[in-house]
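The complex is shown incomplete by one protein chain, all other protein chains being positioned as in the whole.
Take a look at subunit A:
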Amino acid sequence: MRERWRAFSAGLHEFYVAPYRRTFARARRDEDDLFRLLVMSEMLGVPNPASYYTAELLPVLYDGFHDWHRRMGMERSPLENYRCC
């Protein structure tokens, strides 16, 4: 009975979220892209007073970097010390 209730609840949740999943994912991606831009601004030649702190985040952002520069229309990485392709 509990299993059935759980399945019902999961189905209802899916019914609620799925039609707008893409909208949310795109909004999240746009937000991440902006954040990535802020973190990498110093490397892109834009002075950033917070770079002392944001530099620590660079390794964390490395994973998504390739997708990001492709999305921004750059076939290859624009940063010399940040190679991914």
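As a convention for this text, a contact is a pair of C-beta atoms (placed from the backbone, for glycine too) under 8 Å apart; a residue touches a chain by one contact, two chains touch by 3 or more; residues count from 1.
The rule is simple: contacts and distances are computed from a predicted model.
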| item | value |
| --- | --- |
| Missing subunit (named according to UniProt) among the choices "Carbon starvation protein", "Two-component system, chemotaxis family, response regulator CheY", "Ion-translocating oxidoreductase complex subunit A" or "Thiazole synthase" | "Carbon starvation protein" |
| Contact set of subunit A toward the excluded chain (per top definition) | 8-9, 11-16, 18-27 |
